[in-house]
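Below: one structure, written as structure tokens.
Yeah, one chain of the complex is gone here, protein chain that is, but the others are all in their spots.
And then chain A:
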Amino acid sequence: MQGEDSLKAFRAEMRSWLEENCPQQMRDGRITDDAICWGGKNWTFSSESQRLWLERASARGLTVPRWPTEYGGAGLSRAEEKVFLEEMERINARPPLKSFGISMLGPALLQFGTPEQNRHYLPQIARGEIRWCQGYSEPGAGSDLASVQTRGEDKGDHWLVNGQKIWTSYADKADWIFALVRTDRDVPKHKGISFLLIDMGDPGVTTRPIRLISGASPFCETFFDNVKVPKGQIVGEENRGWDVAKYLLTHEREMISSGGTGLSGGRALGAVMAQMAGEPSAQDPTLRAAAIRCEVDALATGLTIERYKDMAEAGKGVGNASAMLKYMGTELNKRRHELIMSACGSDALEWDGPVGNRAADWLRTKANSIEGGTSEVMLTILARRVLGLPGS
């Protein structure tokens, strides 16, 4: 653990770095669809400030603060990262880059990737040059991820991949996909899966958006038709892709869980209630009581995410318990958006009304407890693997 003094010095360093490098325009709290940079070959920067912010932050390793410097990170400790995030929050700075490469694939590569793979892929992720999407779910599978049917046939120097993925978030914008592919049909279902990295530009890959109730859609269907994937693009061992997938899922759960805590998305609920002060809905005792309960739960859930990160840092990994973060975080997020809708009343019912697109955000949250494993699946994981309750 680091001493208070060195952290103090680090805080001062970060403060002045941010002061110098974070453009003023990147410090406002309004978060719209194109406000946060997701990077990739086809990304159109919403402003010169956004481009500059990504360039400067990635040059300093701060798009992925915890990653080793040789892979484009800043090599920070957890305590230092916390300080950096606090300083970002202090000036209301937007994250310079967000991506599934950072939150999901990166951690999996750091754990399972070969040094060559890491040197090749990780710096590109850190600089936002390649945008990734996740190819896990398949039609008819739902949360039963291991029932993967997409096939990868061994053709010597490559796999020949055929099949279909669904719910591939942002596949239409992604450059590459990390996908689960069945490479052995003659073994129990968890054992014959491999984890492949596939270039979406390769012949035979097509993708199609799925329109959702929220009007827009982050989701797509992705089809593989005789796609040739070179052997060097497997992560982990052949037929052991499930290990990689499970590891990655714990990161995904952590990411999704922070949605409802106010830690990632600002203080939406408190801010809405404060804006309503003086208006009838702000005085509605039922609404206020529900908002207070939600705030209490959000603060405690946010602290739990912090605590689990602290535990991971101290080498006390939580494993399957991370299903708790996903379950609690997403249920909370749904409650929070339901309350925001109630507080805003009819102002929130238009697609682009006087309070913006609250309705689309609210509709989007309804998927939170389905995607990445349903709430019911999370509870079953906790009951069986954490509490040790017997199977039926």
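We take it that a residue touches a chain if its C-beta (ideal position, glycine included) is under 8 Å from a C-beta of that chain, and two chains touch if they have at least 3 such contacts; residues count from 1.
FYI, contacts and distances are computed from a predicted model.
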| item | value |
| --- | --- |
| Which of "Thiamine transport system substrate-binding protein", "Acyl-CoA/acyl-ACP dehydrogenase", "FAD-dependent oxidoreductase" or "Branched-chain amino acid ABC transporter permease" matches, in UniProt, the chain that is not displayed | "Acyl-CoA/acyl-ACP dehydrogenase" |
| Which residue of A:23, A:123, A:142 or A:270 touches the chain not shown here | A:270 |
| Among A:115, A:140 or A:391, the residue in touch with the chain that has been omitted | A:391 |
| Positions on chain A contacted by the hidden chain, ascending | 1-2, 4, 7, 78-79, 82, 267, 269-271, 273-274, 288, 291-293, 295-297, 299-301, 303-304, 306-307, 310-311, 313-314, 316, 321, 324, 327-328, 376, 378-380, 382-384, 386-392 |
